[in-house]
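With one protein chain held back, the other chains of the complex are shown just where they sit.
Every chain is named by a letter (A, B and C) in the order it is written, and numbering of its residues begins at 1.
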Amino acid sequence: MGFFSVLGDCFQILKHTFRQVFKRPFTYFFPFEDRIYPERTRGRHIHVRKNCTACAQCVRACPVVAIRMDKEDKMYEKDCALYFDYTRCIFCGLCTQACRFEALFHTPVVDLSEGDREDLIYGPDKIETLDRDPLEWRGRRFR
Amino acid sequence: MSPDILEEAMEVWFGPQHVSAHGWATKLTLVGDYVVECDPNAGYFHRSAEKVLEFKNFRQGSLVLERMCMLEAFLAEYPYIAAVEKISEVEVPERAKVMRTIMMELSRLHSIQFWWGQFNAELGFFTMALWPWVDREYTLDAFEELTGSRHTVSYSTPGGVKYDFSDKFMKQLNRAVERFEDRLPKFRDMQMGSPTFRARTENIGLYDVKQGLKWGLSGPPIKACGVPMDLRKDDPDSNLAYDMVDWEVPITENPEHPSQSDALDRMEQRFKEAEVAVEIIKQLIPQIPEGDIIDPKARAKTNRLPEGEAYGRVEGTRGITSLWLKTQDKAQTAYRAKIRGPCIASYYALKDLVPGSKFADFIVIFGSLDPYPGWWDR
Amino acid sequence: MSDSSTINASTFGRLVINKIPEVSSKPLDGNKIELVVPASRIRDVVTIIDEEINDALPESVFGVDLENDNYELIYIFWSHNNRLLVQLRVSLQGENPEIESTCDIFPGLEWHEREVREMFGVNITNHPDPRLLLLPDELEGVYPLRKRFQTDQSRLEETGISTPKPRATSGGEDK
Partner (left out) sequence: MGGVMLQFDFFAWLAGIPQWLEGVFYWIWGIIKGVLLWIWAFIQHLWITIFDPINFMFLFRAVLFPGLIFVVMALIWAVWFTRKLWGRIQDRRGPVHLGKYGGLQLFADAIKLIAKESIIPDNAKRWMFRFLPGLLLVIVLLPFCFIPWDFDYWYIADLSVSLVLVFAFLTAVPVIALLAGWVSGSKYSLIGGFRAANNQFAAEIPMIISTIGPALLAGSLSLMGIAQAQQSVWFAALLPINLATFLVAAIASVGIFPFDAPVADSEIIFGWRTEFTGIYFTLTYFAEFAEQMLYSALIVALFLGGPVGLPFLPGAVNFIIKFIITFFFFVLVSSSFQRLRQDQIVHYCWKYLLPLALLNVIIAMLAIVYLPGLAALLPMGGG
C-alpha cells in the first residue's frame, strides 16, 4: 500500500472522530430521562376484572405457564383472580391475544424490580392497577 | 504434532469466562505466539430446545426457536412456521407474505449492524463498535413500534402475521433505513479504509470454498468466496415475497485469491448484504397489497396437525437456518423437531482453520465467521 | 444454470439405485429426493454423494426415536449448483444400534454424529472424537432425546396440552 495513501486514510479517520467529538451524544440520562415507549410495548399486564369470564384461555396460551388462576375469589359474577409469576413470564403477548373478552392488556411499564422473588408474583391486588406511570421524561434535562 | 514441539507448548483456555468468549470454550495449544492446536468445546449454552419443542403447541413453538438467536428474531423463528405451514397447508394472505419479507430483511440489517459493533470491539476499536449500535437503536425502535418488543418479537405465526403495519411504524422504518444509508460512506471510511483494520484482517482465516462447504459453512462465509449460494434464490419459499423484487445475490470476488475468502472479504460481504437488504425493503414498501394479515381459519388448522414431516429453511444472516419437523396424527405438539443452526459449522471450522495462525488472530478469525452460541448449543 | 451439468433429483436417485440396489428412493416436492438406505451401505451412498455432487453441503445428521427401540437416522445434504436436497433415511434397531461414521468424507458431520451418540445412544464406530458434545458429564449414559426420558411435567395439565404419546417411562428426573 502506498505510504502516503495510508497516511491519507489515517487523516480521513481522524477527521471523522474529531467531528464526532462536538456532536450531541445519543444516550439518555437514564433514571431521569427515558425514551417514549410505543403503545404496543409488551410490559407488565393489567387485568380488567369486569370483563374477565374465567375462561382460562390465557392460562392455556402461556408457553411458560406463568399465569395461575383462582376461580373462587370472585369480585363480579363470573370473573376470577389471576396471579402473574413475573419470574417465569417472557412477555410474549400470547395471553393478551388469546383473551377474547378484552380483560388482559400490556402496559409500557418495563422496568419491574422487586426485593425478593415472592414479590415478583403479582397477585390480584397488584395486577389490577398501575401503581406508577411508565418512565416518561422527568427531571433534569441534558447533563 | 511432533512430540518435541508439544512438550514446550502452553495450553491456554479461551474459556467460558473469557471477556470476548461469550459462553464458548476453546482450548488453544500455543507454541510462542503461534496456535498449534485448537479444540473447540460446545455445550455451555445448551437449553435442550429440541426436547422443549416436544411440549409446545404449534403457536408457541416459534418462541423457542426465536430465542436461539435473538439478533435475527424474525429470521430465526421462520423455519418452524414454514414447516408447520407445509404440514398444515394453511395458505398465507399476500399482505402477510410481503410484511414477513420486509421484517426479515430489516432483521438481517439489524443483525449485521450488531455484528459490526461486536467485531470491532473484538478488534479493540470501541469507537466503531458503538457507532453501528446507535443506528441499530433506530431499527430496534421500529421493531418495538410494530411488535411491542425489541428482540423477542414473535411476529409471524403459522398462517400469517400477528401485527399490522401502522403509519407510525412506516415512519420509523423509513427513518431506520435512511439513517443506515447516510452513515454508510462514513462507515466505509472507518472500516474498509482503515489501514490497521486491513492489516489485522488481510489473509487471516483463509479457506477455500470447497473446504468451507465440507465443514458445512453456508451464508456469508461462502458468498465471500464468490459462490452465490443463497436460499432466497436457490429454494424460494412460497410464503415469502422474494420473487416480487428484482435483486442480485451479493458476492465478493477477491482477485488475489479467487475462490477463497479471508476476514477482509467477509467484512466486505456483509457491507454488500446490508445494502441488498435495504434495497429489498425499499422495493417492497410500495408493493404492500391490501387485505387481512392472517388466514382466518389459521387457529383452527394449526391446533392439531395431521401425520407428516416437513423441512422449513430460511437464509439467516449467518447461513442456512432450518428446522426438520415430524408430527404425529392429530397431536398438539411436535413429535420430533431438529434445529440446524449455521454457526455449528463456523465453530467447528475453527478446528482446522486456526492452527498455524497467531494467538491474536484467533479472535479475528472467529469474529469474522459471526458466531452465535445459540445455534450450536441449542 | 445450464441444465447439462446439474443433476436433478430423479436422475440422481436412479444413479444411486443402479449403483447400490438395496437403496429405495421416494421423491419429495421440488428438487428434493429421499433415499432409504440400509445401515450397512451408508458410507457407500455418502461417498457417491461426495463424488457426484461436487459442492455438497453436509447440513445435518440427526436421530428420531420411533418407540420400542427402533431409531431412524436422517442425513441431509444440500447442493447449490444443482438446487438439490438429498435426504438419506437409515432405520436402526436395538438398545444401542451401531453405524459407521462418515465424518472422514464430510468433516462437517463430526459434531452432528457426536450429538446423535450422546442424545440417542446410537454408537458411531471409528469416530475421531467420541466425547460428549453438549451434555454435562453426569448425563453420560442417560439419552435425553429418547421418548423414554422422563421430564418434569408437573404443570403440563395446566397448559391443556395432551401429554405426547408415547409417554415417558424412565430416565431423567427420577432415573
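Just so it is clear, a residue touches a chain if its C-beta (ideal position, glycine included) is under 8 Å from a C-beta of that chain, and two chains touch if they have at least 3 such contacts.
If you're wondering where the values come from, they're calculated on a predicted model, not measured in any experiment.
Q: Counting the whole assembly, list the visible chains that the omitted chain makes contact with.
A: A, B
Q: Which residue, A:F29, A:Y83 or A:F101, contacts the hidden chain when the whole complex is considered?
A: Hidden-chain contact among the options goes to A:F29.
Q: In the whole complex, not just what's shown, which of B:E50, B:E85 or B:D361 touches the removed chain?
A: Reading the full complex, the residue touching the unseen chain is B:D361.
Q: Just name the one of B:K51, B:R200 or B:R304 that touches the chain not displayed here.
A: Hidden-chain contact among the options goes to B:R200.
Q: If the missing chain were put back, which residues of chain A would it touch?
A: 3, 10, 13-14, 16-18, 20-23, 25-27, 29, 143
Q: Could you pull out which residues of chain B are in touch with the chain that's been left out?
A: Output for chain B: 10, 12, 18-20, 33, 120-131, 134, 194-197, 199-200, 358-363.
Everything that follows uses one rule, which is that only the chains that are shown with their structure count from here on.
Q: Between A-C and A-B, name the chain pair that shares the greater number of C-beta pairs in contact.
A: Between A-C and A-B, the larger count of C-beta pairs in contact belongs to A-B.
Q: Please compute the C-alpha centroid of chain A, do the same for chain B, then give the distance between them in whole Å.
A: For chain A versus chain B, the centre distance works out to 26 Å.
Q: Whole-Å distance, chain A centre to chain C centre, using C-alpha means?
A: Averaging C-alpha atoms per chain gives centres 41 Å apart.
Q: When you check chain A against every other chain, which residues touch at least two of them?
A: Residues of chain A touching two or more partner chains: there are none.
Q: If you look at chain B, which of its residues touch at least two other chains?
A: 56
Q: Within their complex, state which residues of chain C touch chain A.
A: Spelled out, the residues of chain C in touch with chain A are 155, 158-160.
Q: Under the touch definition given earlier, write down the residues of chain A that touch chain C in their complex.
A: It is residues 59-60, 62, 65, 68 of chain A that touch chain C.
Q: Where on chain B does chain A make contact in their complex?
A: Per the stated touch rule, the residues are 56, 59-60, 63-64, 127, 134, 137, 141, 144-149, 152, 154, 162-163, 168, 186, 189-190, 193-195, 198.
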